[in-house]
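Right, I'll just put the structure down here and ask away after.
Removed: one protein chain of the complex. Kept in place: all other protein chains.
We just call them A, B, C, D and E in the order they show up, numbering each chain from 1.
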Amino acid sequence: MTLSLVVLLPFLGAIAAPLFAQAGRTAIAIASSVPALIALAMLFPHWTTLAEGGVFQESHSWLPAIGISLSFRLDGLSLLFALLILVIGLLIILYARYYLKPYENVGKFYALLLCFKGAMLGIVLSSNLLLMLVFWELTSLVSFLLISFWNQKQDARRGARMALAVTGGGGLALLAGILIIGRIVGSYELDDVLAAADLIKAHELYPFALTLVLLGAFTKSAQFPFHFWLPHAMQAPTPVSAYLHSATMVKAGIFLMARLYPVLAGTDQWFFMVSFTGMVTLLIGAYVALFKHDLKGLLAHSTVSHLGLITLLFGMNTQLAAVAALFHVINHATFKASLFMAAGIIDHETGTRDMRRINGLWRFMPHTATLAMVAASSMAGVPLLNGFLSKEMFFAESLSLNLPGIWAYLPPLVATVAGIFAVAYSARFIHDVFFNGKPVDLPIYPPQEPPRYMKIPVEILVFACVMVGMFPAISIGPLLHAAAFATLNGDVPEYHLAILHGFNLPLLMSFLAFFGGLLMYSQRQRFFDFHARFKEIDEKAVFEKVAMWLEDRAAAITARLENGSLQRYAMLLVASAVVVALSPIERLGIFIGSNGLSPIDWPTLIGAAVLVLTALGTAALHRDRFYALVMLSVVGLLVALTFARFSAPDLAMTQLSVEVVTIVLLMLALYYMPSWTPIETSWPRRLRDLTIALTAGAGMTIITLAMLTQPFDSISSYFIANSKPGGGGTNVVNVILVDFRGFDTLGEITVLAIAALGIYAMLKNTALTPPPGDGLGHPWTRDAHPLMLKQIARPMLPLALMVSLYIFLRGHNLPGGGFIAGLITAVALVLQYIASGIGWTEDRIPMRYHNVIGLGLLFATIAGAGSLAFGYPFLTSAFGYITWPVVGKFEVASAMVFDLGVYLTVVGATLLALVSIGKLSPHSAIKSTKGGM
Amino acid sequence: MNHWLTAPILIPLLGGIIQIFIGYAPISLRRTLALATTVLLLASTIALLALANDGNYRVYAFGNWVPPFGIVLVLDRLAALMLLMTAVLAFFAHLYAIHRADESSRQFHALFLFQLMGLNIAFLTGDLFNLFVAFEVLLIASYGLLMQGSGTERTVPSLHYVVLNLVGSSLFLISVGMIYSVTGTLNMADLAAKVPLVSPEDQPLLQAGGLILLVVFGLKAAILPLCFWLPRAYGNATAPVAALFAVMTKVGFYAIVRVFTLIFGPNAGPLANLGLDWLFVLALATLAMGVIGALGARNLRTLITWQVIISVGTLLAAIGLGTEEGTSAALFYMLNTTWIVGGLFLVVDLVAGQRGSAADRIVTAPKMHNRTFLSVLFLLGAVAAVGLPPLSGFFAKLLILQSATPGPQMGWLWSVLIGGSFFTLIAYSRAGSIVFWRTVEGHISKPAPLTKPVTVAASGLIGMAIAIVLLAGPISAYVDATAAQLFNTSEYLNVLNIPVVAEGL
Amino acid sequence: MITTALHITIAMVTLAVLLNVYRLIKGPDAPDRILALDTLYVNAIALIILLGIALGTRLYMEAALLIAVMGFVGTVAMAKYLKRGSVIE
Amino acid sequence: MLARIGLPQPFLSLVLFLVWQLLSDGISGGSVVMGAILAWALPLLTRGFWPERPAIVKGWLLPLYVLRVLLDIVVASLAVARLVLGTRKPRPAFISYPISLEHPLAITMLASTISLTPGTVSADVSDDQRLLLIHALDVDDEQEVIDAIRQRYEKPLQEIFQ
Amino acid sequence: MELAYALIIGTLTASGIYLVLRARTFPVVVGLTLLSYGVNLFLFATGRLATGGQPIIGSTEQYADPLPQALVLTAIVIGFAMTAFVVVLALRNQADNEDDHVDGRKREIHTDIEEKEESGR
């Protein structure tokens, strides 16, 4: 419980802290300190056990399916990092209290800071690799928000985005690496992974796992070539920089290398990848730091360099080097945090960070200057300060690397050169800021010492630098030992922490570095001139450019593919279907099944020929739209005849009615459209379309031929056998529609109803101007309703209603039914509209079509639900026979009510759709007062 | 027979019918009744999920006809999951709609409810042709919903959507015809029983039918190269409609899972795992396309529409692995992505309402009034969508990554999925930081107010990212059981043996 | 004998259909095409009746009735379109 | 009078009753009852579509007229057949026929009759319903056609429609 | 018989698809109609071809497969609803873009004209 609480507390604090924002900066700072104080209090009792190499574990199961558990582990290594996080975190909170302006969003600041702290603690305390990754990515996210705290500044936004891209992206690589390790080990628990170290290193996936994990570590720790994000993250408020870039965020990558050191290190691959990367980073960071005029920029690049140093140490693959690395982690955290804070104070008090303007501050703020100079000296590796000790160890290790031949000189050489640069930039930090003449044009003049309490964190840290530097064994010895013990899995080498190890080669290197650095600084102008010859690369601008380029490329590719052309999309769809069906059809070939072909009679043949001819004609002559419609009508008629020819009277009737309504519909639309279709597609494109169309047609022909000649057996015999006894009707098709598959029909009429409603809604506020004539120079005529048509149309209505009823009633037993009856009624009414106009007709129709549709659906649903009352499923039909005097015996079936629903829906939907279009016409200005709509 | 199985269909149907009748009633009445319907639906789907969780198949035979002759509904874990997911999404989308979106036409609520009816039929039906009908119901309603709202910009995308789906419907019928012409049946269980026994001469027909069916479902799911209609169609729909449509591609996904595990699944004899190898490759390509689209997006809405395509690619890639683990992971991911994408559509709409003429374009604009609230919602949604910890998307992606077994497939899946996450991360961070942070002084004078319904709706859906994490254990157990049930197809065949009601009350 | 007469009649009507199609394609004006279509409808009625006689069933009678109704409405709508543009106004 | 008991269009009702018998499978008790119900209900239902008073006065004369027309159709069809199959060119004419009928339905019936009887087609009715445009297929003398129509068809119609 | 029938379906499919791939709404709608005719005939034929086998109990000895007939009936109705919708959508397109191009080309065409006018001046 303890460990999970340590991790949880900062998050709880993050929720609570903003509540104190109203009470002022002091209140919220105090509130924000509580989690860390509690955590320290909780960890302290375990110190003795941990110092002896003990380990605390705590585990709660979470998602076993994923392999993720809430496992935490406290050992020397995690303790070391946890202390850095907590202690420096506390100092930062205190520091930020004075750094932030009262009008700034302190609630958000402290909440984010606490979130970040929690995430960092999560990383170092997790004992499950996936859980660690969760916190790892969380630090990326929160740092994104922290870096962009001043998000009105473009540089802050860009710096934050870049940091997120690099570290978040690295986290994704780490995820893959962890997944591979998990797959090799079969568990993500750290204990299991540590125990399986040999297995992992021997596994064929080890190179992948190593590379991916290192990608994660290097990006987070700003190793070359991913180092560029770090200096730009300096856009953050200084407390953030001080925290993230000294003790926490960037150290997460180092922590990862330490944590997995027993598992991944010790191989040649590790050696080359890690040490080489560290070496390059060390040099580049040190070199660039010297030339930065921005105070924080100098510190940032120096951070990069020191991170490279630590990485190089880990890469050396020796236990002593690893100890040195851990030692430097501590030392760097202390002197760098204090330097950042000092830089923040200077920034705060002068209003600038440009070292070309900041000069001679010694006279204005001697106290701060003293602190900064001590910390900078530690950074330079001056004896009696902690930086010197770990640097000595580093020099020693660089000498002890047994590289073959001339390569053996490389590590010490690199170390010395880097040392020279480090001394030079440290010297610059001291001399250029606190001495070097008078300030130039400071925004705030004269600078003053900061508030008393703002300096306390710096004092504490500088005090730590001195203490460790002078009494290393007492001050830091046990903690370092515990950390080394945990990192090396108990295999700690002999080492001594002392101020001096005598006059040896490493000391010589230190002297070389020290005086070389001072010399270099004194000759700085030459170096600056030399450096000025190279164009400085602004990584942020490059990154931004690359991102923009990517986005532009992506947009261009998208625009090319998603070009808004229906022709393209439809072609892709049809072509896809053709392509997938190609191979089975090819396998099929022209296949005549075992039933063989049956003979054809002449009328059918001629009918087929006419059908083929008119279908092709419709396509070939489609540019003359009216002509195409006439052709289409013939096709529709012949399709109906085909249904009749092959024993489907119901289908023939349905097809006929639907076809006429469709033609009317198309003509209603054609009124508002051009009569001719222009040729717009180039001939190769038309050829392509033709090829696709013909291929599809050929495919369908082959498939149909094979299908029709193959024997087959279906479930239909059941329908034929049960239609009359079970469904009460002799028209099997109708019984299927209203009974066996009544649910399909319910869906079908719903579709019809929705279509009509949608059409109505779509046309509600549409204004369309029809062309004045038919496109061939004929203006439309005046008289809309010729006499003969009007006179003949009227008696047709009652007649058609009667026929509808007839068709409806017989549908259950003979061809017909609600759908066809509905269409007849609808067509009869449409005829009234055509013959006499909308206004005239609607005044005579008693009901809104919406309600007719609603009634239709309601009837169908109620008919279906009736059976529920009797314990039968929805749509179970019931029927019986009634005998009345005179009338005789007749059938009553619940399916009839269902069919009535179908009838009403069809009538309502068809008319609503057609009349909605008709009402677009400017001539229908005489709108009805009631009825219809 | 448990009549509750029909509830997810009959509730929206009756609610929709009522809406037809009361089209001219005061809008408050229409809203109340419509929302009540959706709430009722949500309740019924929760009940059904509880029911399905025992792992048994429940069958409802319409008209009391024994399968395979009548149409049956089959409730299993997968169906229940789809129902609940849809109902939750629908509830929030509907809640959002009653703010203002439903004022554009009197048919809005009817269309919305019929849309739900169609979706629910699709999830429940055990009949291939009835699946077609369900598709048509949900499509026609979606056509109507797409055209809701004022302005002319949505006409062309809708036209494309409709025409493509009409061609798709034709293809569906062709494939159903091919399958029926060989097997002589339409019931899915019956098909599963008959497909393995098909004679060699008939196999090409069946294979062609199955593959064309895959194209049809691929169109609904918006898989490459059939995905290009989606961004503009969704991008121009009103926000609640776009949010609801987050589930539309999942219908295609569902149909693929159902049909291509049950009928053309591992036990389909010579046609086993039909099209699976195609599916995997195309899914990864879809995913990549989605990422490219998201990266190139010039406004937030477009970004989210490409996120829909990314989701589709991810889902189908996991299905394309053809393993139980992959399917389970996909289902987990589906919950996350559906709700989050739906929520993001709503959030983006709220953002657009506060930025004046800049709307949702990724450009500098005046500062929003409710910037903090909206940016937090967007951040949460983006994190969940990209798949970063600690929100649901991360665990979903983790499951998918883990479900691959070492080999080239794993290499491809991991590279594309992880690489895709990286680039979407860039896209979201850039879009979000510009829209929320790159502001000019002053506010626009009349921002769209953040009323309670829209706030609750948007935060509710985005909040699912947290809810899923909190419930990750039970959810993961449920989807595991669902995948296991799916892959044990022989159990499904028992659907054919259920007795009908012998005697009524 | 009826069978022979039936076959001859079917042949004659089929031939009539072909002639209708000829006029439909030939045109030259839109009214010609509608006229051809109208005639085609009427001939289709004849064909359906003949089919019923040939098959010995009366199940297609309603289909024939429907062709008559639908053919008329179709013709009227088309002719009105040519003249007036808007079919329903 | 009939209108008061719900038969606004008695002639229509009669026709409907007969049509139902035609449609039904032979005449039976059921078909008579149903036919009666429909003959009563449908005209009521569609009452709005018949704003004018009943047009046909002497309905009993109608069958006679129909019979005459049928006969004419059969006889004259042969003439058209000859023309169609022969080689002689037709001699067509547009003829304006002055109508003396007043009721629109009567005019419609006359125009229909003209169209059904071979050799003539009613091409148009003038807006004031005074003139009928007839296209004749093969005529020597337009006046002859006009007189024939007047005698054979318009006179009887005038009687029916008084 | 089967060959003729198969050719009918092939022709309808090919004509329909060719028209669906055109650039104007009207031919596309006509194409969809043709395509659905082809599809309906195909679906109908899955029950194989029968002469004089109307599935009306008692009317004949051998019944044609009634199930595809019922399916086609449903398909026809749904197809009708869809056609109606797409026709109206085409009208909306015409109204909104003053053009019946499937991609709603109004603006492009207008700017073309404007550009020409400007260069003419």
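Criterion: a residue touches a chain if its C-beta (ideal position, glycine included) is under 8 Å from a C-beta of that chain, and two chains touch if they have at least 3 such contacts.
Operating definition for what follows: contacts and distances are computed from a predicted model.
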Protein that the absent chain corresponds to, by UniProt name, given "Phosphonate transport system permease protein", "Dihydroxyacetone kinase subunit L", "ABC transporter ATP-binding protein" or "Multisubunit potassium/proton antiporter, PhaG subunit (TC 2.A.63.1.1)": "Multisubunit potassium/proton antiporter, PhaG subunit (TC 2.A.63.1.1)"
Visible chains in contact with the missing one: A, C, D
Residue of A:M788, A:L805, A:L857 or A:L875 touching the missing chain in the full complex: A:M788
Interface with the unshown chain - residue positions in chain C: 1-2, 4-6, 8-13, 15-17, 19-20, 22-23, 29-32, 34-36, 38-39, 42-43, 45-46, 49-50, 52-53, 56, 58, 61-62, 64-65, 68-69, 72, 75-76, 79-80, 82-83
Positions on chain A where the hidden chain makes contact: 776, 778, 781-783, 786, 788-789, 792
Touching residues on chain D - with respect to the absent chain: 19, 22-23, 25-26, 73-74, 76-77, 80-81, 83-85, 89-96, 111-119, 121-126, 133, 135, 137, 142
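Everything that follows uses one rule, which is that only the chains that are shown with their structure count from here on.
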Remaining touching clusters (ignoring chain A, no chains moved): B, C, E | D
Each chain counted as touching chain B and chain C at once: A, E
Core chain by centroid distance, with centroids computed from Cα atoms only: B
Whole-Å separation of chain centres (CA-atom averages), chain A against chain D: 75
Distance from chain D to chain C - Cα centre to Cα centre, in angstrom: 23
Per-residue overlap in chain E, given as positions that touch at least 2 other chains: 20, 25, 28, 40, 42, 45-46, 51-52, 54, 56, 59, 67, 71, 74, 78-79, 81-82, 85, 89-90, 92, 102-103
Shared interface positions of chain B, touching two or more other chains: 129, 133, 136, 140, 143-144, 147, 156, 159-160, 163, 167, 174, 178, 180-181, 186
In contact (per the touch rule at the top): chain pairs: A-B, A-C, A-D, A-E, B-E, C-E
Of chain C, residues touching chain E in the complex: 55-57, 59
Chain C residues within the chain A interface of the complex: 10-11, 14, 17-18, 21, 24-25, 27, 30, 33-34, 37, 40-41, 44, 47-48, 51, 59-60, 62-63, 65-67, 69-71, 73-74, 76-78, 80-89
Interfacial residue positions of chain A with respect to chain D in the complex: 783, 786-788, 790-792, 794-795, 797-799, 801-803, 805-806, 832, 843-845, 886-888, 890
